[in-house]
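Just one protein chain is left out here, and the rest sit where they should.
After this line comes chain A, so read on.
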Amino acid sequence: MGLALGELLQMSEAPHCHKLPGLSAGQGRICQLYQDHMLAVASGAHQALLECRHQFQHRRWNCSVLDELNVFGPVTSIPSRETAFTHALAAAGVTYAVSRACRDGHLSSCGCSRMGRPKTLKKDWIWGGCGDNLEYGYKFTQGFIDVRERERKFKKGSRRQGQSLMNLHNNEAGRRAVIKTSRVTCKCHGVSGSCSLITCWQQLSNFREIGDYIRDKYDGATEVRVTKHGRLKLRNSKFRLPTANDLVYLEESPNYCLRNVSIGSLGTQGRTCNRTSIDLDGCNLLCCGRGYNTLKSTIKERCQCKFKWCCEVECKTCIKSVELHTCK
């Protein structure tokens, strides 16, 4: 994506496209056409970044991004699992945000309105079958995100071409994750409120659930290679063929133990770990066997809280003593 988010999110009005660094030429053109969508695109990317950090808070690679300005930075230079994840998540974030923005009526070309709708959306006869903003978000994101991969041509079978194919596949997986996790809700409104007439609509799920879904896909991602004819093929033919919902990657990830900016690794030094866990967040794995420091302290914490609509949380204060472990 490479949008300058910090700058963007502070603007209340639609930003000017030429001020946005990181847009490709094609994206710039779409930006000109759909200026009002850009705030949603930016907030979607930002949400994806936060979600990425949440999903990977206990792993060696904790969605390390070098600075706020370049959301998905150098990690994209190697076609690893993590790259697959970030692409899918960014596509999901934008799909989600555009769909959501449609629903508060601020975008000019959503759903049923005729102006600038993607041509592939279903025809309506005064609002029949066009109220679905999820479909709109999907189509818009397809145009906006994928154009980046399509505007450069690489030699068939080259590494760059493979990476481009991989990105396209993972973008699609991300968009589909939003649809897959959405729920269908129905309402009966026929004679006497009976179900002789029933209407259903798609309900976006919480972005946390979308993040969980894509994280599951990350854990089960498939390794592929690019053939001479410029197509993706399974590296190990014993594995199941990935569907459009699954993530694919071309190269194994580095171990992310040591700091190496060129591969997008910050290293795990100084990270807090869980001494008792044998999982990825356990000190043994997270610190790559370098050992850890322990710090004992007492902290005050809010507990037994009760929420009162709209703006109050009544809590008690608890005092806990905790041990903090950090990697050497």
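Convention: contacts are C-beta pairs under 8 Å (C-beta built on N, C-alpha and C of every residue); 3 or more make two chains touch, one makes a residue touch a chain; residues count from 1.
The rule is simple: contacts and distances are computed from a predicted model.
A single chain of the complex does not appear, and UniProt lists its protein name as "Protein wntless", one of "Protein wntless", "Glutathione transferase", "F-boxfbd/lrr-repeat protein" or "EKC/KEOPS complex subunit CGI121".
Interface note for the absent chain: among A:110, A:232, A:285 or A:327, the touching residue is A:110.
Here one chain is not drawn; of A:62, A:83, A:133 or A:253, the residue touching it is A:133.
For the options A:53, A:208 or A:275, the residue in contact with the chain missing from this view is A:208.
Looking at chain A, the residues touching the absent chain are 54, 100, 102-105, 107-108, 110-113, 120, 122, 124-131, 133, 135, 179, 183-187, 189, 191-193, 195-203, 205-206, 208-209, 302-303, 305-311, 313, 315.
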